[in-house]
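Apart from one protein chain that is not included, each protein chain of the complex appears where it belongs.
Let's look at subunit A:
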């Protein structure tokens, strides 16, 4: 029978990646001084599965490599060998190595075994060393030697004599002498004589025990190994003798041969096709199926109504349409949910990152993760990974002090970095919290003044000083280190996040630590939008960026000659952007006071947008303008409204840029109550 094992390869690869992730995170959790047997078992089991699978599916290099890893793990599991932080490092390296091997099989690339061999040699060195503990005791692992080792491999020309007296409990292990005899019978004529001499008196018989013994004669020209095989599982607990007989007899059938195992050769062309897939919880698929079911029912109801429509059935039609719109909405939500994955997919890479970086920098760090089950869209998740890595690196490099520094400061030697995610008002919030040194305001201010970003006379609030680290060109020579100074500054982090319609801000207390807070929309495919009208044009503002709307603002208006009009909003001045003049379209409002101002926040500043009217709020499906037309400044995309017209979605950061509202201008007036009039 031939079964193509390659059909199981993809599952094996995915399973192995998961297993490697499990190994990695468990290894990172391992405290070498306090070995937790559950954790070791978990690591062992993952390695064990990978070894078993790779052997079965023909990836012998992976199987060989994993074998040494597993052997050492087994010794640690059996407490015959201690685990040290160096062993943990070696295990981590081996995880990387196995991952690389599997990836190469996955894409069908030839494997370069140099690294693997080097790591394997390290394992072998450890394994060949004398055991540090319990050196006198023998290992639990013994070489594979079965007691019924084949002595005589040449077939007996005239068959075999067998005496078989099984252990009384043979039936209780699911073994059955009858089955063994049948197997022997398939090899050639079999003569069976039963020996009932051990049978007790009927009153003493345990019906589940076996008291019988047998003398058998197999007239088959087969090697002894074939007979051994029939008794393989019971031989060590039975009286068994197999001797050749010399009797004249007929030719017998050839022994059954097992085909040797050949690993399946992978077709490299086919395997190069990269598949991006997501795993979806079955409940989500169920929801979807239910929803489609509902939709079909509604559709058939409407269809029937349409066959024979009179005005009398109008209410029914309206009801049907209402139901249809509800179905559609629910279906859309369900489909969206399919793309939602828990943020643990992104968080999972951090334990390793923090471990490696902490080691490289000589810092002791504990990473805490919370809210890993918080879900967000796969595309958002893919794009937030790099900014998050940068922020975590930053916390490690600039935030957390060295163990010595921390001890002098009276802090615990080990610093803590917390990654926290939660939902808040239709957004996902991700925080990177550290208990390190916090931002050094004096130093930041000094740098900013050197760079001419702030003038000597400016008075900045703490938040404004902290915000300076996100400014382009702020990263300075003595801030750059091997870890975080890789040409990517905080300004790039902020820009990437803003491109996702999100925001990032920092709070920090000197000496106590920093909190970076990222807010992101849950998905990039749809947007909760506020429809606004200017003249005959309808635009959409992302609801998430709206702070408030103001109708009557007569006393709050400050006209600035040659500059931007300002709105005095409580204790700050907010620049006003006029869409009508920006986009050169007629507006209904002749006078400023006739219209409305929508205060929005983008690019970390507030602006007020002057419009004619606010219309409905609705969820809109975002269509890319860039893909279908070209990039338009101040517009992030387009959508089609219910009446079929195309409406542009405004991009606040782009509008600010387009309107030429300068940030330093804003800063100078911020909280400057006596400015302008």
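What we mean here is this: contacts are C-beta pairs under 8 Å (C-beta built on N, C-alpha and C of every residue); 3 or more make two chains touch, one makes a residue touch a chain; residues count from 1.
Just so it is clear, contacts and distances are computed from a predicted model.
J.: Which of "Response regulator", "Cytochrome oxidase subunit I profile domain-containing protein", "Nitrogenase molybdenum-iron protein beta chain" or "Aspartate carbamoyltransferase" is the UniProt protein name of the chain not shown?
T.: "Response regulator"
J.: One chain is left out of this view; which of A:171, A:369 or A:614 touches it in the full complex?
T.: In the complete complex, the chain left out is touched by residue A:171.
J.: For the full complex, which residue in A:5, A:369, A:389 or A:429 touches the chain that was left out?
T.: Looking across A:5, A:369, A:389 or A:429, the contact with the absent chain belongs to A:5.
J.: For subunit A, which residues lie in contact with the unshown chain of the complex?
T.: Spelled out for subunit A, the touching residues are 1-3, 5, 7-9, 11-12, 15, 42, 44-45, 48-49, 51-53, 55-57, 63, 140-142, 144-147, 171-176, 179-180, 182-183, 208, 230, 232-233, 236-237, 256, 258-259, 261.
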